[in-house]
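Take this structure first; my questions come after.
One protein chain omitted, others in place.
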Amino acid sequence: MDDILLQILNGLDKGGAYALIALGLTIIFGTLGVVNFAHGALFMLGAFCAVAVKSLLGFEKVVLDPTKLTAWGTPVEIRTPYIEAWFGDFGTQMLNFSVPVSIIIAIPVMLLVGIIMERGLIRHFYKRPHAEQILVTFGLAIVLQEIVKSQFGANPIPQPAPEIAKGMVDFGAMIGLQAGGVVYPAWRLIYFLFSLLVIGAVFSFLQFTTFGMVVRAGMADRETVGLLGIDIDRRFTIVFGIAAVVAGLAGVMYTPILSPDYHMGMDFLVLSFVVVVVGGMGSLPGAVVAGFLLGIVQSFASMNEVKAIIPGIDQIIIYLIAVVILLVRPRGLMGRKGVMEQ
Amino acid sequence: MGRNTTPKQDWMLLIGFSVVLLAAPFLLTPVGAGYPDLLQKFAIFGIFALGFNILFGLTGYLSFGHAAFLGVGSYAAVWTFKLFSMNPILALIVATVIGGLFSVIIGFVSLRRSGIYFSILTLALAQMSYNMAYSVATPITNGETGLQLAQSDPRILDVAFGRDYGAVLPSSDLFGIHMNGYPGFYFCAVIFIACFFLSMRIFRSPFGMMLRAVKSNQNRMSYTGLNVRPYTLAAFVISGMYAGLAGGLMAVTDPLAGAERMQWTASGEVVLMTILGGAGTLLGPVIGAGVIKYFENIFSAFNEGVLTQLFDFLPAFLQHAMVSVSSLFVGEGWHLTLGALFMVIVIFLPGGLMEGFNRIRSLVARLLRRDTEEPEKPDPIERVPEPAE
Amino acid sequence: MSKFTISRRGLLKSTAIAGVGIAAPTILTSRAWGYTNEPTGGTVTFGFNVPQTGAYADEGADELRAYQLAVEHINGEGDGGMLNTFSSKALRGNGVNGKKVVFVTGDTQTKSDAARASAKRMIEKDGAVMITGGSSSGVAIAVQGLCQDAGVIFMAGLTHSNDTTGKDKRANGFRHFFNTEMSGAALGPVLEKEFGKDRVAYHLTADYTWGWSQEGSIKKYSEQLGWQTQAAVRTPLGAGDFSQYITPVLNSGADVLVLNHYGRDMVNSLTQAVQFGLRDKQVNGKDFAIVVPLYSRLMAQGAGENVKGIYGSTNWHWSLQDEGSKAFVSSFGKKYGFPPSQAAHTTYCQALLYADAAQRAGTFRPSGVGAAMEGFKFDGLGNGPTEYRADDHQCFKDVLVVKGKENPTSKFDVLEVVEITPRAQVEYPASLLGGELGPYNDGA
Partner (left out) sequence: MSILSVENVNKNFGGLRALNNVNLEVEAGTVHAIIGPNGAGKSTLLNCFVGRLEPDTGTVLFDGQSLLGLKPHQINQTGVSRVFQTPEIFDDMTLLENVTIPALAKRDGSFRLNAWKAVRGETEIHEAAHECLADVGLAEKSQELARQLSRGDKRRLELAMCLVQDPKLLLLDEPTAGMSRADTNNTIDLMRRIADQGVTMVVIEHDMHVVFSLAEKISVLAQGTVIAEDVPERIKGDARVQEAYLGGAHL
């Protein structure tokens, strides 16, 4: 029982990440009709916002100690982050909270990245065939990740969660089960809540603002909205920016779970497409539902009891589910007819 | 390539193609690509892309799982070597047939959907195959290490014909000619030419026309009395057989089959080759395959030493600057160049490299015709068709 | 034409069946008693085949740095590094056999096909007599097979699977790095000392050949101590988030978690295991322990503070205080500004060992070089007295057991050496792992 509850938590946590990435991707599909293979790269850029913030915060004052030598004969460097040198404990706290702090930085940065990307490149590909959209965004993804690699190297870079969120939370006790049975890392619970928050924010933005209404109308029927004299293109630029922010935030918050490296975007790319398609092209609720569904199913498939029956099921479960769903429901869980079927 | 070609033009194209291919060891030496392994790869991936183009270029169905057929072809060929004979012909037949069978299964399932749903189905099925090949199916695939030959393999046909390879590991040979090095390349080249010829026949045939009709308007096709499914399935299986053949050739020139050949990145590579060269054109995918393989093998090998030599003619400080700038794009940075190339090509040449060639050709034609003062009308046939939205 | 691709013996046999005519042109071009890529000018070419893209790109870059350093030292440039401490004095700093060493590089992408393509380019186009490098066992075995067929020597880089010098060993291939069998043998006593005999282990294993092999050896040696193995769960390569495999450990009753992961899988699974509180947990009245059988300092950096107190084994570490290690760290550090990784160390040694063997043999002919390497005993390369065993072309030397350092002084200082397990304890009979070396192939 405890094991099952734990796997549900794992699934929700994983699903939160899947849903956030897929949400941005499907917004771009739905509104702009663009197949964005650079979406994984946006997730990766978000994660590297955290890396950059941490290294900026941790910018070190280097003092050479001539009395001690390194193994290769140069004086030992004594490094203290400036921020600690200047602000003392507050500085240490800032470093400790670098991941949450990164969120504040990542929002404007990712928005800007998204806007530049849309204005500079994606815009010119609205009317182009999907194959060309794939090629150009894939090219962009490679370029972005190579730039990151040349700056930060290929190795994963650890991004610890703040000390306060490093511990475990006795989730079982909170919901009235026996204490100690279901304990779960605080940061992962935070990630799950955070993903709900972002999903909620995106939905209410689209649901309750006039801007959102226009965008939703644009998703449903772009030409008509254009005929109404609304400058839909400009709004779509913002929409792309928002999608980039959502992907970026997913990336920032994920860094304590997965040490970021330049290649992580590609690893999530295929998965996020599967999530979006299982959810149904252009359906925002579909993307969210599919994200959590696949997360939970993947968690359960990894249980020893399940693997004992079908060896290797955890390797293929995501794809198996995708195939089954697409065969049973032609347009995914909540897809609309005619979107991306050509 | 215009569609309304005469038989003479087709033969000229085939002969030109064959001559260039057979002379490739000499033609490509100046650019550093004239060595057997890369030449073999050009031919093998050329075949792979040719086949993929029959599906994607003609019908517009974008498969993201074609590497699975390549991988299956390789495994089939290596198993044929192990169990029956080192003769490449037998191995290729088996590889093609198995590739075809596998694509019947995947195609039958995937083609129930179209558009991106089709793409994701192929991707999912291929990734499942890859993950299984890497782990659970290790008894058949030898997992990460890859399926290799062993001295102790039964090779029952070879044994029956009294063939003994002694204490060394056998390599595949066609009646005594070993399939590595240049003989291997010429073997691949001959098959490549045959595949090109077949592909050309398909392009010009009623069947090829129906496949283009699939891409253009499936509704009209149905109301015209044509059953779309068998056409798409046939195209899928033909391209799967091409992929199986290419996989078989990989095993023939180098008897090892690894699971990574089936990964989605490998499927993506053939998509990129085809679009880069020009989907739906006869030659484009071949050129695209060549460009990508060239980058992978030659650009990645440039290190600072090579660059320093290359810019040796410059004064020292300029040389240093050039070396440090260009080293971002070669050696370990070759991916960057490839990514940038994808972007540049698709931004400026939507129809891929073939559109570039066609533009140059019509530009030359215009310059030649300037005296007649007749403004050149854009030739509708030469236009690269924009796929339907 | 393909001077190196036809093995003479195979050719004679096959032509006997097929008739002589067809293959004749290729015979004519091959020189009578030559071998593949026999250097004729004033230089000899080495091929450095390392991952430059993908997850192991940094490890590959470090290998390349070490190779460049080795080439400098062999050619008599720089401070000589470990040449000065190396027990064999055959190399005199004027290249090898009077020829200056030059090198070519290539990208393995950590994929067998790409690695073979790259190695073939070096052999067919650039005329390399020796290929070395790599950062995974699948790649090493693939390239080793290729080098055997082509008739050049392969000096394996970072490859830890038993198969490289076991089931898939080849006469033309040599490995300096240790393997999973030695890791298990070396870790066993330390685990006993630290954690006692009464432990219940839970394995998470990367689901491919290296992972299985590592799991097998740890199981074997820990069960000899009296440990129980509660479960051994296979995880997909590159799973990213391992939470679904870690939570079942929490209430399983196991008190040791063995992570048979390498590279990014190791970084992620270890980070997450610590996140789930396993390092600080108490089970069965004992402190829960995590073991990472194969450590890499570069990767440990990726896991950050999560490695603190975690045990594992490694081939070499820059903090070693023997003369060879000190010379190498000094030489490398002066040139690049940071200490070398174990990948850099093993590849540097391999380049030096090849050059030395060729010098002693007086030829680059694979069979000649191989004979000089077989049974060669040496010292001064950072691992103490070492032997290239003739039976399987595997180096036997002491193995380091390390643990994540509690108070690192710099970002490179993440591991501390706990124990140097002597060679005698990790040695095993060559027949244990099976496989056949077969004859040398000189190619051409």
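As written, the chains take the letters A, B and C, and residue 1 is the first residue of each chain.
Note that contacts are C-beta pairs under 8 Å (C-beta built on N, C-alpha and C of every residue); 3 or more make two chains touch, one makes a residue touch a chain.
Treat the numbers as computed from the prediction; the structure is a model and nothing was measured.
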Which displayed chains the hidden chain touches across the whole complex: B
Selected from B:21, B:86 or B:213 as touching the chain missing from the view: B:213
Omitted-chain contact residue, chosen from B:234, B:262, B:282 or B:349: B:234
Positions on subunit B contacted by the hidden chain, ascending: 3-7, 10, 201-202, 204-210, 212-213, 215-217, 219-228, 230-231, 234, 380-381, 383, 385-388
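One rule holds in what follows: only the chains that are shown with their structure count from here on.
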Chain pair, most C-beta pairs within the contact cut-off: B-C
Distance between the centres, which are taken as Cα means, of subunit B and subunit A, whole angstrom: 34
Inter-centroid spacing, subunit C versus subunit A (mean Cα positions, whole Å): 35
Residue numbers of subunit C (touch at least two other chains): 57, 61, 207, 234, 236
Residues of subunit A touching at least two other chains: 312, 315
Subunit A to subunit B touching residues, read off their complex: 35, 121, 124, 127-132, 134-136, 138-143, 145-147, 150, 266, 270, 273-274, 277, 281, 311-312, 315-316, 318-320, 322-323, 326-327, 330-332, 340-342
Subunit B partner contacts - residues on subunit C that touch it in the complex: 1-2, 4-7, 9-11, 13-15, 17-19, 22-23, 26, 52-53, 57, 60-61, 64, 102-107, 111-114, 116-118, 120-121, 124-125, 137-138, 141-142, 145-146, 148-149, 163, 168, 207-210, 234, 236-237, 436, 438-439, 441
Touching residues (chain side subunit B, partner subunit C) in the complex: 32, 34-38, 41, 131, 134-135, 138, 143-146, 148, 151, 161-171, 173, 175-178, 180-184, 250, 254, 256, 258, 260-261, 296-298, 300-301, 303, 305, 331-332, 334-335
